[in-house]
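The structure is given below, and queries will be raised subsequently.
With one protein chain withheld, the remaining protein chains of the complex are depicted in position.
For subunit A:
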């Protein structure tokens, strides 16, 4: 019976376990020496097979059991595979619960502590998030992105509109997800702007903008790609900030603002052409100037 269980695990989960082992063996090596260096290594999670027996060296027995594939005593490995990602799931649950407290307590450790208590886990887990409040904000951003993708997949009304209308709608949908937290959103923005967190928040926004353009049906892959995303990033950010001080009912003013922006920026072809002409003119002017200087 044990052997069939082991076979099932080996064949279904074997590939995954190999992956895990590779990931486990990777260590992050830092360059600074006399200041704090952080080397994180995710060690394979192993539950001891039985309470450590003082007369044997338990460390060697647990390491060999990880290597061997003998049937006897391998059943606990089935359980061992599941606990591997458990802490990440628990962390996600805590963060999800914490979001409900953000409105009252802000994007802070207190909200996360309340979230942990709600889920029934010791609030000590908050200390295990590398950048605490930033983890909460980033989780929210990822969550919103996922919801946006789900909306895109399921939405029919996007099919029959022009790209600019689609962009308009998508940005609006995304910003509306932030509406409940708007009173504490400035705090979230400042957390995202913190030097430690900037790279992650930039990446998240880049992914968001990419997703919106993709949904709007953009297939270009030349230099326009960067220009479009930068432009949309700008539109998104400015609208987001506008929303912070908007007190109109249901953020009507923000949507008007967004409409105007999108229309203007959307003459991208024209904008790019104009930019090109400008560059050429400047180049020509510079060239003739340099030429004259050299001739002398």
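Rule of thumb we're sticking to: a contact is a pair of C-beta atoms (placed from the backbone, for glycine too) under 8 Å apart; a residue touches a chain by one contact, two chains touch by 3 or more; residues count from 1.
Here, contacts and distances are computed from a predicted model.
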Omitted chain per UniProt, picking from "Coatomer subunit gamma-2", "Polyglutamylase complex subunit TTLL1", "MMS19 nucleotide excision repair protein" or "2-methoxy-6-polyprenyl-1,4-benzoquinol methylase, mitochondrial", is "2-methoxy-6-polyprenyl-1,4-benzoquinol methylase, mitochondrial"
Absent-chain contact - pick from A:123, A:163 or A:186
A:123
Missing-chain contacts on subunit A, rising order, are 33-34, 36-48, 51-52, 54-55, 58-59, 62-63, 83-84, 86-87, 90, 94, 108-110, 113, 116, 120-128, 132
